[in-house]
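== chain A ==
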Amino acid sequence: QQQQQGVSKDEIRIGTIQDLSGPLAGFGKQARNGMQLRVDELNEQGNIHGRKLKLFVEDSGYDPKKAVLAAQKLVNQEKIFIMAGHIGTAQNMAAMPVQFEKNIVNFMPITAAREMYEPLHRLKYSFAATYYDQIRLALPKMIKEKGAKKVCTIYQDDEFGLEVQRGAEAGLKTAGLELAEKTSFKRGATDFSSQVARMKAANCDLVVLGTIIRETIGTVGEARKTGFNPTFLGSSAAYTDLIHKLGGKAMDGIYATMTVQNPYTDEQSQPLRFWANKYKTKFNEDPTVFSVYGYVIIDSFIKAAQKAGPNLSTDSFIKAMDSMTFEPDMFGSAKSTYTATKRLGNDQSRLSQIKDGKWVVVSDYVTP
Partner candidate 1 sequence: MSSSDVLLSAKDLSVRFGGVLAVSKVSFDVRRGEVFTLIGPNGAGKTTVFNLISRIYTPTMGEITWHGEAAGPLALTQQAPHAIAALGIARTFQNIELFEHATVLHNLLIGRHTHRQTGFWSEVFFTPATRRAEIAAREKAEQVIDLLDLQHHRDSMVAGLPYGVRKVVELARALCTEPKLLLLDEPSSGLNVEETADMAFWIQDIQHELGVSVLMVEHDMSLVSKVSDRVLAMNMGEVLATGTPREVQADSRVVEAYLGTVDDVSSLRRVAA
Partner candidate 2 sequence: MTDVVLQLLNVESAYGPIKAIRGVSLKVRQGEIVTVLGSNGAGKTTILKTISGIIDPRKGSIEFQGKDITAKDPAHIVQQGLSHVPEGREVFPLLSVKDNLLMGAYTRKDRDGVARDMESVYAYFPILRERAMQDAGLLSGGQQQMLAISRAIMAAPHLILLDEPSLGLSPKLTKEIFEIVVRINRERGTTILLVEQNANMALNASDHGYVLENGRIVMEDTCERLREKEDIKEFYLGVKDDGVRGERRWKKKKTWR
Partner candidate 3 sequence: MQILQLLLSGIAQGCIYGLIALGFVLIYKATETVSFAQGDLMMLGAFGAFAGMSLFGLPFWLAALLAVVAMAAFGVLLELVVIRPILGQPQFSIVMLTIGIAYVARGLITMVPGIGTDTHTLPVPYKDQIWKLGELVVNLEQLAIIIATAILCGLLFAMFRYSKLGIAMQASSQNQLAAYYMGIPVKRLNGLVWGLAAAVAAIAGMLLAPITFVHANMGFIGLKAFPAAVVGGFGSLPGAIVGGLVIGIVESFAGFYLPDGFKDTAPYIVVLLMLMIKPNGLFGEKLRKKV
């Protein structure tokens, strides 16, 4: 048997590709920090069957071509054992063939696209409930609660936004409704007046937001100004502390689905607060959900690698993963399980709402 790439007597090499210079540089950096935090924790406190972790970070600038180059570098040059937490849908799609050619697992990429586990591939593992599922499951519940009659959507004109929009359509079907109005915008747009005008003209009373941060604020802000006040429901992409920090009062009342909780440093829960402050001390900035993602991904990897035993190889790792169960953690993620045919940990999310400038969990995990 050939020597397993990326695993030596005392080291496991983990690669990740983040956006450190492009439009998502903020998230990329936070995810990297989260990963680094867990890697350092492990290296300080122990090891995995005698092996320390080494994290290799490459910058894709959110550009698929650079992602391929980065993947080639990590796979062929740095000889990584696993690719973990790679950010971006198109970037993952472009990089995966490079990895798969060398039998390297694409472990829990930071994107909630279905392609991260579908079609089934032995090297794919995904952890995030997809935007599609989030909205599909949450929307009927919201409609029932609010007694909504006309549901509209505004979504970013890319794969992410489309997933939200498709989720909304699927969710509406179960409630026996149809989309009353469908509007979109291009990534980076700053003006949402005509989209809001269209939804207002359609008399919508519930708007599904396929938006991220600035677009969420822009849309909701524009709506509030023009006196259009439906219920707003966003996906986990809109679940960040920036929404209320930037948008201020106008953002109060909007809902979003989420899988992990925002780690406020003055959080009620003690371990989470401790963690958040540790992060802040190390990186001199507040942690966000992306820091959590990064942390959790490495944490999951460690657990699986421990289980895989001293003979760590791609095959033994897959074998270990395919019988893994991760219990709910302090960040509020649901219990997730993996098998040889189920490569998405769980598809559930909770609803949160902004109340007095802070995200508050308002429902339990929504189950179909």
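A few remarks follow.
Everything that follows uses one rule, which is that contacts are C-beta pairs under 8 Å (C-beta built on N, C-alpha and C of every residue); 3 or more make two chains touch, one makes a residue touch a chain; residues count from 1.
Per the selection procedure, all candidates are chains of the complex that A comes from, given by their letters.
Keep in mind it's a predicted model, so treat the numbers as computed, not measured.
Interface remark: chain A makes contact in this complex with candidate 3 (options 1, 2 or 3, touch as defined above). By the touch criterion stated above, chain A contacts candidate 3 in their complex at residues 21, 23, 25-26, 29, 157, 182-186, 188-191, 193-195, 197-198, 201, 213-214, 217-218, 221, 225-227, 242, 245-246, 248, 250, 284-285.
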